[in-house]
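Note that one protein chain is taken out, while the other chains of the complex remain in position.
The block that comes next holds chain A.
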Amino acid sequence: MSIQTPDAPTALPPAEPPKKAKTGRRSIFLRRPFFTIALIVAAGYVLAAIFAPYVAPYDPVMQDINAMMQAPSMAHLLGTDSYGQDILSRVIYGARYALIIGIFSVLIGAAGGLVIGLAAGLSGGWLEWALMRLIDSILALPSLILAVAFIAILGQGVDKVVVAVGLSMIGPFARTVRADVMQVRVQLFVEAATLMSIPYLKVIWRHVLPNVIFPLAVQVTIRISEAILVSSSLSFLGIGVTPPTPDWGLMIAEGRAFVSFAAWMSAMPGFALALLLIALSIVGDGIREEFDPKLRRGA
């Protein structure tokens, strides 16, 4: 009838010429200048945090009665606070706490969200219903309020703040993971794996999880800034980390009383916080746009 080409070649040349892997595309750093700048800024924070003892000019908790509330000068680049502590040193050490709290609390939130989201997305039935109602009740409260509640239970301190902020972030993570799982588990390649008699848990491990982990990793980069903001808010409210610790939220709170004549005391840590959050948001957005699986092409 219509198809009569018995001698079409069985082995045909590739339909497209072998791709030149990267040469055709400009590097991400050139295509996204804001991303590059933000990445440099964020990397600067990370380096400052890691090498804080080497880059900070003073001990962050060293009080100098002779140099109280000094405006920015050559000796104290960002000025000093009401105890005579060097603000630049405290901002640098503060980056340590901000990043540690941000990263670890997001990891706690992501891990918890992954477990709950996977369970909810795969189980269905009453278990899914119960888990999602739990998540809904977590989501009903803003993460700051929830973190305050957890601090009230756990007590103060850096480790407690990490746990409290992490627990309060499980909700949004669980919801996105569940949505991804539900989308992936009905995909044909999952059915194809089942058809091959691959055991269910192995299918989840090999085919469902990798397709959920990557969007989750992107979520993690975006939400670090949120975690830092929540932890700083806790410190600002005076229920996060305890006073001598150089924490930005705490420093803003301490400088609040003197803001009319020593504005640098609150402004410097506030500026450091704002800059880091903006940089992290831009980096997160850039990563999300770059590695969206829907947009990813080829090897």
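Note that a residue touches a chain if its C-beta (ideal position, glycine included) is under 8 Å from a C-beta of that chain, and two chains touch if they have at least 3 such contacts; residues count from 1.
Here is the rule we use: contacts and distances are computed from a predicted model.
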Assign the chain not included in the display its UniProt protein name, restricting the answer to "Nitrile hydratase subunit beta", "Imidazole glycerol phosphate synthase subunit HisF", "DRTGG domain-containing protein" or "Putative transport system atp-binding abc transporter protein". "Putative transport system atp-binding abc transporter protein"
Of A:76, A:96 or A:207, the residue touching the omitted chain is A:207
Among A:198, A:237 or A:275, residue touching the chain not depicted: A:198
Which of A:73, A:137, A:187 or A:242 contacts the chain that the document leaves out: A:187
Could you pull out which residues of chain A are in touch with the chain that's been left out? 1-16, 18-19, 187-189, 191-198, 206-207, 210-211, 214, 293, 296-299
